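Take a look at the structure below.
The block that comes next holds chain A.
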Amino acid sequence: MRRIAVTLAFAVVLGGLALAQGTIKIGVFLELSGRMAVTGNDTLYGVNVAHEQQPTVNGLNVELSVCDNASTPEGAIACANRFVDEGVVAVIGSYSSSHSIPAAGVLQPAGIVMVSTGSTNPATTQIGDYIFRIPYTDQFQGAVAAQYAYEDAGASSVAIFRQQDDDYSVGLSGFFKDAFEAMGGRTTVLDYTANTVDFSAQLNNLRSFNPDFIYFTGFCAEAASLVPQLRQQGFTQAILGGDASDDTQCPDGGGTAFEGFTFTSFGEPEVLSGAAAERAAEFREAFVKSYTLEHFTGFTLSGADAYKVLVQAITDAGSTDHAAVRDALANLKDFPGVSGDITYVGTDGTPANRVMGLYAYQFSGNSWTKAVLKGISLN
Partner candidate 1 sequence: MSMLELAGVNRSFGGLQAITDLSFKLGEGEIVSVIGPNGAGKTTVFNLITGVYKPDSGDILFEGKSLTGLRPNAIVDRGVARTFQNLRLFTNLTVLENVLIPQHHKLRSTWLSSVFRTPGYLAQERRMHEAALEKLSFFGPRLMGFRLHQPVQVLSYANRRRTEMARAMATGAKLLLLDEPSAGMNPKETREITEIIRRMRDEGGYTILLVEHKMNLVKDISDRVIVLDYGRKLAEGAYADVVNDPAVIEAYLGKRSDKTSAVARARAADGLVADEPGAAGEARS
Partner candidate 2 sequence: MSARPGAGSGDRSDAGAGSGVGAEGAGAVRGTFDPGAAVRAYRPHYLSHRVRDSLLTLAALAALILVLFLVDGGASVKLKQVFALFAIWGIATVSLNLVNGVTGILSLGHHGFMLIGGYVTGLLILPTATRDNLARSARSELSDFAMGLSVENWFNALGLDSLTTPETLWVRFLVAVLIGGIVAALFGVVVGFPSLRLRGDYLAIVTFAFGEAVRLLASTPMLSSFTNGALGFAGVPSDIGKSVWWTFGFLAITVFVMARLKFSSYGRVLQGIREDEIASEAMGVNTAYHKVLAFAISAFFAGVAGGLWVSWVGTARLDLFLFFLTFYFLVAISVGGTGSITGVLLGTALVVWVRQYGDPLEQTYPLSTWVVAAGVVLVAVALVALLLRRVRRLTPRLAPVVYVPAALGLVAVLVGLLGKGMPALQVTWQGFGMRAITLSLLLMAIMILRPVGIMGRREFTWAWVFRQRLDEPTEDERAQDAWLSNPALGGRAGTADGGGDEVDP
């Protein structure tokens, strides 16, 4: 009888608490449709799983307000405006710099914290002090790649393939070029535009330069045409790609041409070390309960961490005040994220020294898989 009474009382208290509990909103805007929808959705799944793991903060329910930016800048702005209207506490998103930057232009003046999950363009966090990101910048990636090419691959002359109408590619190839030339190597940049399929002209230029290493900074769509053509025309040099090459469909069309194609990308559980690796593996287990493994990429971890750092910052701030959340986030130090430790102290909103993964495509039986080579980072 007494137990029943206690249980009842407990239930009443709990129920009352639940009723009294307010909700806070966190905005999520990602490329859920349009040309970047694959990565956008993968990221959203990561956010969702992290949300399931930590649905409350400071005793308040967190409600995700998901908005699709349709992979367009004006869609991103529409989302940002919606968040301002809804009075969200903070915003997660977006994958592409093309969409993060316009939205940051809305959120910074409105004083709302934004944590980008995939924007690697340095300009994003330069917009203001309310803008943060989870990944490394292209500067970091370029430097890591240059170090790899020069030291591990022993290259002294590198041909860089650059998509001239894409800022990610232009930025990354520039940083690589600077870092590689600073080490004493020679580079040449070969430009192409989006949707190029016939690379003969670029290969003609390549022939006279005759490099000993090739760095590809573009996207899968073009790599899928470029790499087989390189091989067909007798270029046997090692090729390194950036994180935009991270897609197992990438090598699918080129026969065996992609064998040995390496690329740097976001750290997956295997490349992380110590506690971070365990956290990531744990998260992956949670992830496969709701989604299939093929959706688990570095961007998934990035999305999860964006949610986690925000929850941590709101907890630290003890309130949902925008400025307090920002201050708490800016003071975040050694946060145990699933994609590695995250520290915002003393940075412009980009976490310090992140770990990247070095991967290679391997042909196994009937399909291509992504093989983990190692985790790399700047020494």
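One rule holds for everything that comes next: contacts are C-beta pairs under 8 Å (C-beta built on N, C-alpha and C of every residue); 3 or more make two chains touch, one makes a residue touch a chain; residues count from 1.
A quick word on the picks: all candidates are chains of the complex that A comes from, given by their letters.
Computed from a predicted model, the values in this text were never measured in an experiment.
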Worksheet item: What candidate from 1 or 2 touches chain A in the complex under consideration?
Response: 2
Worksheet, complete the sentence: The answer for chain A against candidate 2 in the complex is residues 32-34, 37, 67-68, 70, 73-74, 77-78, 81-82, 84-85, 98, 101-102, 105-106, 109-110, 121-124, 126-127, 139, 163-167, 169-171, 174-175, 178, 191, 193
